[in-house]
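Yeah, one chain of the complex is gone here, protein chain that is, but the others are all in their spots.
On to chain A.
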């Protein structure tokens, strides 16, 4: 029952995120050939990163031994690293993954910070309950919140860095 509630809540959150993000940037929902080209490359790099990271994890576990991380969390980490490659490549190549297309559009960052705060609070709850590391293994229950926190933190840092680099370089003329 709680899983159904979680998935429903996540679905609603994604729909709200889409409405907020693409309302301001609706002019860019059309075909931008340069951005499509970059996103195509980003997806290729993301897929390759995912494949190599999964292979590396499997190889490590076969040759060296099990990592002190729960298997499902390990797989999710590989998936998120692949997603990060797609997103960061888009950010640095000015394809922006559909966000911050218009200057001064900070709604995405505000939403991501809100998600990070929620993840941090959940992590703290699990940490105080003592179920983050059990028998020397980082568990899904504790680790997933840290993982999502780090995921969004990296995106925000890169978005802000790119904005700073653009400002210094005077990209808008």
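The working rule: a contact is a pair of C-beta atoms (placed from the backbone, for glycine too) under 8 Å apart; a residue touches a chain by one contact, two chains touch by 3 or more; residues count from 1.
What we mean here is this: contacts and distances are computed from a predicted model.
Participant: I notice the complex is incomplete. Of the names "Monovalent cation/H+ antiporter subunit A", "Radical SAM core domain-containing protein", "Carbohydrate ABC transporter membrane protein 2 (CUT1 family)" or "Helix-turn-helix domain-containing protein", which is the UniProt protein name for the chain that's not shown?
Facilitator: Options "Monovalent cation/H+ antiporter subunit A", "Radical SAM core domain-containing protein", "Carbohydrate ABC transporter membrane protein 2 (CUT1 family)" or "Helix-turn-helix domain-containing protein" narrow down to "Helix-turn-helix domain-containing protein" for the missing chain.
Participant: Using the touch rule from the top, list residues of chain A that touch the missing partner.
Facilitator: Residues 27-28, 30-35, 94-96, 101-103, 171-173 of chain A touch the chain that is not shown.
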